[in-house]
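This view holds just a subset of the chains, kept in their places.
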Amino acid sequence: MTDSPTTGPRKDGRTADQLRRVTIERGWSDQAEGSALVSFGKTKVLCTASFTNGVPRWKSGSGKGWVTAEYSMLPRATNSRTDRESVKGRIGGRTHEISRLIGRSLRAVVDMKALGENTIVIDCDVLQADGGTRTAAITGAYVAMVDAIEWARQKKFIGQKSQPLIDSVSAVSVGIIDGTPMLDLAYVEDVRAETDMNVVVTGRGLFVEVQGTAEGAPFDRTELNALLDLALHGTAELATLQTAVLTDDAGETA
Amino acid sequence: MTDSPTTGPRKDGRTADQLRRVTIERGWSDQAEGSALVSFGKTKVLCTASFTNGVPRWKSGSGKGWVTAEYSMLPRATNSRTDRESVKGRIGGRTHEISRLIGRSLRAVVDMKALGENTIVIDCDVLQADGGTRTAAITGAYVAMVDAIEWARQKKFIGQKSQPLIDSVSAVSVGIIDGTPMLDLAYVEDVRAETDMNVVVTGRGLFVEVQGTAEGAPFDRTELNALLDLALHGTAELATLQTAVLTDDAGETA
Amino acid sequence: MTDSPTTGPRKDGRTADQLRRVTIERGWSDQAEGSALVSFGKTKVLCTASFTNGVPRWKSGSGKGWVTAEYSMLPRATNSRTDRESVKGRIGGRTHEISRLIGRSLRAVVDMKALGENTIVIDCDVLQADGGTRTAAITGAYVAMVDAIEWARQKKFIGQKSQPLIDSVSAVSVGIIDGTPMLDLAYVEDVRAETDMNVVVTGRGLFVEVQGTAEGAPFDRTELNALLDLALHGTAELATLQTAVLTDDAGETA
Amino acid sequence: MTDSPTTGPRKDGRTADQLRRVTIERGWSDQAEGSALVSFGKTKVLCTASFTNGVPRWKSGSGKGWVTAEYSMLPRATNSRTDRESVKGRIGGRTHEISRLIGRSLRAVVDMKALGENTIVIDCDVLQADGGTRTAAITGAYVAMVDAIEWARQKKFIGQKSQPLIDSVSAVSVGIIDGTPMLDLAYVEDVRAETDMNVVVTGRGLFVEVQGTAEGAPFDRTELNALLDLALHGTAELATLQTAVLTDDAGETA
């Protein structure tokens, strides 16, 4: 859990460079090899990691593993109900885009050779949405994936000396609101942001993804730099939380 | 919460006529007009009720409301991962069947005239599955629906004197295992059952749905009667729990 | 053919416990291994049974066979035209539900070991609909399946000593209209029924499926029992007709 | 019914210029405004015509009507079962092509102004297939359409003095087999044909559609002419049959 006093200038009392209260409930599921229920404020995402032997056909025989992800939102995760993609019969562009982002982010910290010909499928289902669902998903998915890898090691599907994890990974959104760069936007902030950026960073502080979009007005180099500074600050805090959660068997954060 | 000692003859220590531990966490969602996270043992279903003004075109002008439901299962709710229906691009027969069952069950206790031209959409998403997901869904959905109706009354979308609720409704599965009729089957029991029956009963003890299926061997009238007895016993207990939950603002069960 | 005087209290002159005129035209198709054109009054369903060697992948190597069914309705089987599911690009919930019901009903009377690794696909296409299409389909499908099994025996796809048929199976709808339990509802009766039940029964009088639904008002135990009595009476008559049709090579009923 | 001695050189005893036995059972359906069960030998197609007031949006306000058609084949109409297009979730090219052909053929003999802003939907469902299903469908569909128009006239949806029918229409297949042009190919002939042609002709002997395809070897002008001669001969016979059926209320052909 990250700290969240409520005396700053933002609607929820945060300062510009402050995360919402973040919790990661590790091992939420009795069924999955790894799982985490992550919340960034009111945003709640259930992340499960499913480990299976073998890889998709196009990787078969390569000696390398595969990590992929699927993101979805419950119909009433949001303030007004949205139709299910299963009912519409097709997956929307936004869902596709986020699923691909999560998959790439996790693959960036996995040594596929060390994983061997095994597949990890990450499912990130948004139970409640209040902005930042994709960044919460990445942050929680990493914890679920670590546990699935550990499970596989104990089952001897991965050699005892293999270490598929190269680094940790977390993500946060940043944006410019009324000219001020801010960290970890809640939904009411997100809709007002002129520029919105999702940044995925490893535990060592390297960038995996930088996705900045001018929703309102194009941004200049100075603004870009301010946003990157904030994002590095936020992901450093998230990395610390991930480490704490993963070393505490109780799965409780503080 | 219902009581669950562990000294009976069943794998989990229950007696033949005993429910699993049942909890209903009312108001789980910050977004929906009504919601409940229901668990029957390890089976966990998130039920939300979305209230909107207006009805589908084919009911428009009738002066009557509409209640419908959609059921779905997270891909890793089960022991091995199943593909998402949104990814497959089509909804399976089982999903359709259960969604329709939940919708009919709830409509049976709603006076559509008193509801007025308003629609309640119930979403039941199985977060974790261990048998009895459809009966848990109905039981939790009723609680979510009650709160959505109460919300609408406070918003004056429903008249102060209108009472759309005719009765309460809950459901339970029963089955015959090795010749013995048993209440509320967990997954390991369900797969071994010769006959499997889902029974939906109102608070007054009337049947809304009786769906008995001979999975293994056809059943006779005596067995059918024994199963119905068990189901009425179980749903009476569930009705009591629903009442308790709905009169306790904290939303905690005991 | 069953008898149908027209002096009873129902719209079409039947008494409450009387079937409509039922005919089963065995061997209607020149193409299928087994077939039957069944009519319950104006309801007409063409049932074909396709026998093929081999089973779906998930049953392969089990030494057991498989029976499955698909139900569909021609667009103008009904009083007003409905769009084709092939045109809509998706199968509706009702179609799925009935297809599954027919499949389960037939499997209940087949010894899959005796069938060997062979598959029977039953197609039930409603050419004209006037209520009770799913129960007519089950009743006709049994006849088609018997002939397909006999065909396979003659082709030596099934051993001469194997008997995959454990029992016969037929089905009928029952319902409560204006408080009176009635057998084999025609469409005009079906839409007025408070409670509607489809019951699938074997030749020996055992239940395979009991699917009761309170369309209007929930029902009590007494009503349930009255409906089951009627259903057992009706299916006994249908079983007699099936036997007659199957022992009469001309395929004509009387 | 057309005559069919069995002494000619073809497998079924026909001469090269002879139709199979053709029957048109007018008014087969109790539900549709017009209907006909047509057979060309073992090929059986159920044609229904659904009349509705109003036209598709793109014709609205034009003062003109619309006629359209949908063709489909039951899964076991053929010698081996084919998957349903509703199950596959998409309509195949062949189905589309034939549906469009039937629609165009019928529209060619309808005065859309005289039809007024009304729509006729023709459904042609092949119950059993033995070659020539599309030509049988057109031939039967015309009879169903005539009855639907008559029904509409009696209901006063069409003015008493309006005559939407300009001409009659029927169709037949012709082909070259082992160098010999032949009329009305059965399935076993169709698969052997070098060239296959479907010809749609009005009662006055004018062409509506000429669709010739070199399945095996391209054809020359002489062969084309021989095929057209045969087709005109066959459709003249079919036109006579249609007239007979439509003037005989009993709906029986001879």
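A, B, C and D label the chains in the order they appear, each numbered from 1.
Assume a residue touches a chain if its C-beta (ideal position, glycine included) is under 8 Å from a C-beta of that chain, and two chains touch if they have at least 3 such contacts.
If you're wondering where the values come from, they're calculated on a predicted model, not measured in any experiment.
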Assembly size in copies, with 4 chains present: 6
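In this section, only the chains that are shown with their structure count from here on.
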Rigid-body rotation angle, chain D and chain B, from Cα fit (steps of 5°): 120
Centre-of-Cα separation between chain D and chain A, whole angstrom: 60
Chain C and chain D: spacing of chain centres that average the CA atoms, whole Å: 32
Residues within chain A bordering two or more other chains: 89
Contact graph of the chains (line, ring, star, complete, other): line
Chains grouped in pairs wherever the two touch, ordered by label: A-B, B-C, C-D
Complex contact set, residues of chain B against chain C: 90-94, 96-97, 99-100, 104, 108, 167, 197, 202, 204-215, 217-221, 224, 228
Residues of chain C touching chain D in the complex: 29-32, 35, 42, 46, 48, 50, 52, 70, 72, 74-81, 84-87, 89-91, 95, 121, 123, 125, 127-130
